[in-house]
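Shown here: the complex without one of its protein chains, the others still in place.
And now, chain A:
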Amino acid sequence: MRKFLLAGVCLLMSICVQLRAQERTVTGTVTSSDDGSPLPGVSVLVKGTTKGTNTDSEGKYRISLPAGAQLVFSYVGFMKSTVDIGAKSVVDVALSPDDNNLNEVVVTAYGGSTAKKNLTSAVAQVSGKTIENLPLQSVDRALQGRAAGVQVTSLSGQPGGGINVRVRGVGSINAGNEPLYIIDGVQVASGGLSSTASSNVLASLNPNDIESIQVLKDAAGSAIYGAQGANGVVLISTKRGKAGKTKFTVSYQEGSTQLLKKLDVLTASQFATLKIEGFVNRALATNQSVETARANAIAQYGDPATVQNTDWQDYVFRTGRLRSINASAAGGDGKTNFRLSTAYDYNAGQVIKSDFGRGTVRLNVDHQATKKLKFETSIGLAATKQNGAIADGAFINSPFFAAALILPGQPVYKEDGSYNAPLTGAFSYNPVQSVEYETRLNTTVQTVSNFALNYEIVPGLKFRSFYGIDYANNRDDAYRDPIVPQFASTGGSSTVNSRYTLNWNTAQTLSWNKLFANDHDITVLGGGEYREEVRETVSATGQGFPNGLFRTLAAAARPITTTGTYTTWRIASLFGSANYSFKEKYLATATLRYDGSSRFGANTRYGLFPAASVGYRLSEESFMKGLTWLSELKIFAGYGKAGNNNIDNFASRALFGLGGQYIDLPGVRPSQLGNANLSWEVATTINAGVNYSLFNGRIYGEVQAYRKVNDRLLLSRPLPDDSGFGSIFENLGKVENKGLEIEFNHINFNRGGFKWETNWNVSFQRNKILQLLPGQDRIGTGLRVGEPTSIHWYPTYAGANPADGRSMWLDTLGNLTYTVQARDSRVQGTPLPKGFGGVTNRLSYKGLSLEFFLQGQWGNKLLNNNGFFMESSASAGWNNLQSQLDRWTTPGQITRVPRAYEGGTEPGSSSLQTFSTKQLENGGYVRLKQVTLSYDLPSRLVKKAGMSRVNVFAQAINLLTWTAYTGFDPEVLSIELGTYPQSKQITGGIQIEF
C-alpha cells in the first residue's frame, strides 16, 4: 500500500518536472495609461487556460508560461489587453481606462456584481465620482435629475431636510412609496427620525464615502427583495480599500447658502391703503359709517402717509454658511485592505437659527484569512445635530412662514432695543425673538454597519454569511422660554422626545458560478434572510422654568406629560436566482422569493414573488461584426412581481388602543377593525429596453419602456361613520404607471486634450388609477378611477366681477357664481409631473474641467397655499403680496384680484379666501442645479511637492431657476404651505491626494 502511494507521488513529480522543463518565467509591471501609476490586483491569465496570477501592490507580476502563449490582462474599469509574449521575458503593460459605459460593473443583489452589458433588468446608476464634494446632506439627493425614472423632490430647504424619492411613479395610495434603501447590504429603516425638523434617514452617510448608487427599477431586478421590492431598491455601496500603497485624500470646502428668492410683500403704507379700502367697502355694503370705518382702519393699520415699514424677511432670512472637511486613507497589502475616512460637515441654513452639523467615521476592512475564507466589515458611525427653526407648515410662529405675513407696520425692536412682542394681527409672534428663545434641536447618533464572512467551499461555490445593523438613537429637545410672551403663561416648557430604532438583518447565501465549455456561464444564488425592526419612543414634558439658563427637564416645576410608543415588525424569507449567459450573447435571469411578514393578516402572511428577464446582444452576432460603427446593441425584456409591505405594523389586527383620559383616569377605545386577509400590494412590471453604443462609444445610451401595475392596493375602504369607524384597510385597488426613459450620451469633441461630453436623461411618466372599491369609481374627492393617484380637486376661479369686484367661480353648470359649494369642484390637474430629466455638460481641457448640470420637470400643478394667505386682497389680519395691488377698484376693470373687503366675505358671497384654481399654478421648472469648475494642478508640480493630485474647485448649486410658479420655489410635492424655502449654495474647495 505504502509502496503504491510512493510510486504515485514519484509519478506525479516526474510529470511536474517534465512540465517545468517546457515553461519559462515572465515578469513585468502593469500601469494605467492615464497617469502611469501602477495597478495592483490586475488579473493576469494565460490565454485559454485557468492558469493565472494577480499583480502585487506595486503592480508587478511574475508568471511562468509555455512558449508562444498569450497573456490576458484584465482589471475592473480598464480595457482588457491580450499580449503576445513571444520570446520576451519582461513584459510591461499599460492598460487604458475603459470609457465604454457598458463595461461598467453594476452591483446586484446580495453581494453580486455584473457588467452593465450583461444586465437584463432596469438599473439606474450614479457613480461616486458624481457625488464627490457635493455639499449634499443626504446622498439620495444626488439622484435628482441624474437617474432616469427616479423622481427626487426636496421636502424642505432645511439643511439635512427630508426628501421624497419615487422610482417609476407612485404605485401605492395608502402604503408607502419609498424605495428600499440598502447600504452595503444593510436594509435601513426609512423615514426621518426627528419631529422638530425635517430630517432624512440617509443624512448619516457621508457622500464622499459613496462608491456607487444603483437603483433597481423593475421587478426583474427588485423581485429578489420580495415584499419590500415594489417601490424599487436603492443599493448604496461605500468605497473600499484596494491593494497598494496607502493613499491619503484630504479635502476642504467652504461656502455660503442663500435664499433662492424673497417674496414681494406689500409695504406698510400699501397695506394700510388696501385696509382702508377694505374697511370702507365693508361699511358701504353693510350700511355703516364710512368715516368710522376709515378711522378704525387707520387706528389698526396706521396712516399710509406716515406708517413705518419693516420687511420681516430681512430679519428672518440670512446668508448661511457651508463647511466640509474630509480626510481618508485607503490601501492594503492584498491580504488585508482597508479604507478609513472621516468627515465633518456644517451648514448654517438660510433661515435664522437653523443648521445642520454632521461628523462621520467609516472603516471598511477586507481580510483574506485563508485562501478560502474572507471577512468583510463596514463600520459606519455618524452623529448629526440639527437646529430646526420650526417644522414645515402654516405655523404663526414659523419664521419663514410668518415673515411675509406679519403686519409690516411693526418694527422688530422697540426703541429701547428690546423685542417688539407680542405683535398685533394674527401673526402675533415676533419670530426673531421666539426663535432666539426657543430650542428645537434634533441630535442623532447612528451606525449602519455590517459584517460578512465569505467561504469558498470549492472553486465556484461560495457561502456568504451576512449580518447588518442599522441602529439610531435620536433625541428631540424642544424648549420654550417664558420671555416670549406667548410662552409666559406656562412659565416656560420643555419637551424631550427620545427614540431609538433597532433594525437588523441577516442573510445566509450560497452562490455557485461555472463556465461550461467556455460558452455557458451559469450563476446560481440561493439563501435565506431575516429582518427585524423595533422602534421605541419615550417623551416627557415639563412646565415652569426659573429662566432660560435652566432648560433641562429636572428644572421644571410641573411635570406635564409622559408618553411613549413602541412598534415592531419582522420579515423572514427564502430566495434564489439563476443567471445564464451563452457566449455573452444570449442572457437570461430568473429570481424567486418567498416572504413571510408579521404585518399581514393571519390568512395571508406568506407570498411568492417570481421574476424573469432575457437579453440578446445582437452586436455579438457574427453578421453584425461587419458594422464597424456599431460597438454594442442589446435588446432586453423582463417581467416580474414584487411586493409592497409598507403598511402600518399592526394594520391587520383588531385592536383596542389608548383612548385619552378624563378626570385623571386613562381611557381605552376600539382603534381599528381587524382584517385577517390583509396582504401586501403586488407590483407587476413589464420592462423592455435597448442598450446601444455607436462610433466607438462616441454615442451611447439606453431606451427603456415599462408598464407597472400595482394590484391589490391597500385602500381604506370607507365605512359609514355611524359604525364608529371611518374605514378599514383592504386589498382592493389597482394603479398603473407606464413610462419611457431615455438616456442619451454623446462625446461632442475629443481632440488635442479637449473633451466635451453631454449626458441626457429624460423620463416620461403616466399614472392612472385603474380600480378602486368594487362598483365605485371614486373614494372621497381625491381618488378617481381614470385619474392619477394625486389630483387637485377645486372649483374653477373666474376672477373678479368687472361690475362690482367680487370674486366669482364657476358652478357645476359652468355658470358664474358668487357662492361656491363643495359640488362645484372638479379635477384641475395633478401634482405628478408628466416628465422630468436632466442634462449634464462636461468640458475638460488638460487639468481644467467645467461641468454644468440642468434639471427640471414639467406637466404638474401645484397648490400655492402660501398664496391662499398672501393673495387675499388684504382682507385678513396679515400682510399680502404686491400682486394684490391689482385688486379691483373701478367698474369695468378686468382683474383676477377681487376688491378689498375687510373680513373677505361679502354679503351673499363665499369668502374670497376660498380654495380654487386661483391658487393652482404650473409647477414646471428648469433649474441650473450645479456648476462646477475644477482644476487639477499640473502633475509634475504636484509630484515635486510629494503629492499625487491637487484639485481646486468652485461650485454653485441651484444657481438659476426658470419657472412660472410664483411661490418661493416649485420644488414641492403638491402643496406649498409654510415650507422651509430652498437655497442656493456657492462653495469653493481643494482636494489633495498623496
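Quick note on the criterion: a residue touches a chain if its C-beta (ideal position, glycine included) is under 8 Å from a C-beta of that chain, and two chains touch if they have at least 3 such contacts; residues count from 1.
Definition applied: contacts and distances are computed from a predicted model.
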Look at the options "Na(+)/H(+) antiporter subunit A", "RagB/SusD family nutrient uptake outer membrane protein", "ABC transporter permease" or "Alpha-D-ribose 1-methylphosphonate 5-phosphate C-P lyase" and return the one that UniProt uses as the protein name of the missing chain.
"RagB/SusD family nutrient uptake outer membrane protein"
Contacting the left-out chain: of A:Leu340, A:Val365, A:Ala383 or A:Ala426, that is A:Ala426
From A:Ser598, A:Thr758, A:Gln771 or A:Ser790, the answer for touching the chain not displayed is A:Ser598
Would you indicate which residue among A:Gly417, A:Gly660, A:Gly752 or A:Gly892 is in contact with the undisplayed chain?
A:Gly660
Just the residue numbers, please: which parts of chain A touch the chain that's not shown?
286, 296, 299-300, 372-373, 422, 424-426, 428, 455, 457, 463, 465, 485-490, 506, 508, 510, 527-530, 558-561, 565-572, 574, 596-598, 605, 649-650, 653-671, 673-675, 718-725, 728, 778, 780-781, 819, 821-823, 876-877, 902-905, 907-908, 910-911, 913
